[in-house]
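Worksheet: one structure, shown below.
Every protein chain of the complex appears in place save one, which is left out.
Here is chain A:
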Amino acid sequence: MEILHFDIAAPMPAGGTRKMALVGVVASGNLEVLVERGDAADRCAIEISTAAHGFRDLWDAVVADFVGRRAAGGLRIAINDGGARPDTVSLRLAQGVRLIEEPEA
């Protein structure tokens, strides 16, 4: 298991008031994304536990694209990755950000 940490500027602040959102499942080729409220409204902290080693560059690109496209400011995100493809990671992150904007279920 490889653990990666990101703490980067996220210009678009997250919406909604919900405390946390959970999307996806830990399975081969899939991932679980836990989204919670963090400390600074203009930062996004992401911790990734992944079964696939040696993809730091790709995660860099996926995370940079994510904070550029989605309202991720003020979020703390934990990812449990089962070797998902980058397109699946992007979709799950987008779903997590959308879900935390929704009213509590």
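For the reader, a short list of remarks on this structure follows.
Criterion: a contact is a pair of C-beta atoms (placed from the backbone, for glycine too) under 8 Å apart; a residue touches a chain by one contact, two chains touch by 3 or more; residues count from 1.
One rule holds for everything that comes next: contacts and distances are computed from a predicted model.
One chain of the assembly is not displayed; among "Peptide/nickel transport system permease protein", "Malonate decarboxylase alpha subunit", "Phosphate ABC transporter ATP-binding protein" or "4Fe-4S dicluster domain-containing protein", its UniProt protein name is "Malonate decarboxylase alpha subunit". Not every partner is drawn; the one left out touches chain A at residues 58, 61-62, 65, 69, 85-88, 90-91, 94-95, 98-99, 102.
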